[in-house]
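With one protein chain withheld, the remaining protein chains of the complex are depicted in position.
Take a look at subunit A:
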Amino acid sequence: MNASAKTDDGGKLALAARFRELLRADQIIVDAESKRPYECDALPVYKAMPLLVLVPETTRQVQAIVRLCYELKVPVVARGAGTGLSAGALPDSNGVLVSLARLSRIIEVDPDARIARVQPGVRNLAISEAAEEFGLYYAPDPSSQIACSIGGNIAENSGGVHCLKYGLTVHNVLGMEIVTAEGEILQVGGRGLDTAGYDLNALFIGSEGLLGIVTEVWVKLLPKPEHARVVMAGFDSVLNAGDAVSAVIAAGIIPAGLEMMDGFAIQAAEDFVNAGYPRDARALLLCEVDGNEDEVLEHVERIESLFREFGATSCRVSRDDAERALFWKGRKAAFPAAGRISPDYYCMDGTIPRRKIGAVLEAIQQLSEQYGLRISNVFHAGDGNLHPLILFDASVPGELHAAEELGGKILELCVQVGGSITGEHGVGVEKLRYMLAQFNDAELAQFHAIKDALDPAGILNPGKGIPTLRQCQEYRSIDASGGAKR
């Protein structure tokens, strides 16, 4: 993978010399040991060494880096905190990796306009912490929010538990400053709710670092709800739990969060954090409602009675914020809990229409048996975003491969029932081949046309997000020859 880097040491040093005209020596990482932490994101199945890692501290430096890369036609990969789960920040072995970690200033919090202006390296949670003194917060809350950066959130259009009610990143960003592939600085959007021309906020958010590098962001802040409670209910089947989810929404209630865990996940989480989950349940729902206190109480009553009507075997309402936090603790620890019961796990991410939850979970169970790999399901039931955790042991030959193949089957299933191959983790390198399940050649060609319009030289995060037409042919011929699915 890094053959060219090895053979081209001279080239690497010459390139480093060019960057030394733009950056201090300590902002340019050349040696292999210091580059090591950047060789992958949170999906370490894919690894590569970049020629150089660059650590700019200002927009101007980012601009200068991109300009030089554009001139030399050197690939540029942006990196936030490296918590991505689709190898989106995987370095290019013939290019530079640009870490935005030092652009980490909260430039301004304007409580009256309910706007925060921040640099891309700011951690998601840090924005809410800064807004706290004004009674405000930033709504999208990916489970990785302690670590992940707002720049990475924009690239992945990240969501979280609260996005059923409060939307995804795209609903909560007003504007950005972007360095284009040609090294121009663009202001996209602004402090108002819209700007004339094409909505580039919509285009850039979720574009996985393929269209530009984000160097500043204006996010919307919301008033913190007065009151919140969680209804926790156990069910003896995932089908009943799925129906109960639909019933809540159909009753005109939009919960702030609505999460489901299957029996396996309940056990793992309960062993890990003792949240008081009903161990005998086959499915657990956590339904949070927030707002004005009276409104919350009104909705909690409705939800409790709906849950019982749909066969809940147990039902509890959090009495205070401490208990609410405890109920969530098990959910939030679901991934590490799986890590305790299995040497390795592979976290999938796909979305389906809510009404298909029961049927899809059953099909996933069948696939699990067919492949002989256990699957733990913890997911955002309110918006149909599944996260099956496929448990495997990488030291057993063939298990990683089987886990990947099984994961692919699940994604194809998601598309078949009208969903998507990725809800929030992105395509990156990981899901390139499954783009074929969701899009035809003309649609993929339109994506390439957009990419060419914004990055004519193709230097930004090449090889990610959208499969090339050649890759598509390769994938198809593998499938046609009946060969291994991966």
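Keep this in mind: contacts are C-beta pairs under 8 Å (C-beta built on N, C-alpha and C of every residue); 3 or more make two chains touch, one makes a residue touch a chain; residues count from 1.
One rule holds for everything that comes next: contacts and distances are computed from a predicted model.
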Protein name, per the UniProt record, of whichever chain is missing from view ("Iron ABC transporter substrate-binding protein", "NiFe hydrogenase assembly chaperone HypC", "Molybdopterin synthase sulfur carrier subunit" or "Glycolate oxidase subunit GlcE"): "Glycolate oxidase subunit GlcE"
Residue among A:N157, A:Q267 or A:N377 that touches the chain left out of view: A:N157
Residue touching the undisplayed chain, where the options are A:G11, A:G291 or A:G463: A:G291
Among A:L186, A:L326 or A:I478, the residue in touch with the chain that has been omitted: A:L186
Interface with the unshown chain - residue positions in subunit A: 110-115, 134-136, 156-157, 159, 163-164, 167-168, 170-171, 180, 184-187, 190-200, 202-203, 205-208, 211, 223-226, 246-247, 249-250, 252-254, 291-295, 297-299, 351-355, 380, 383-385, 418-427, 431, 435, 438-439, 442-444, 446-447, 449-450, 452-454, 465-466
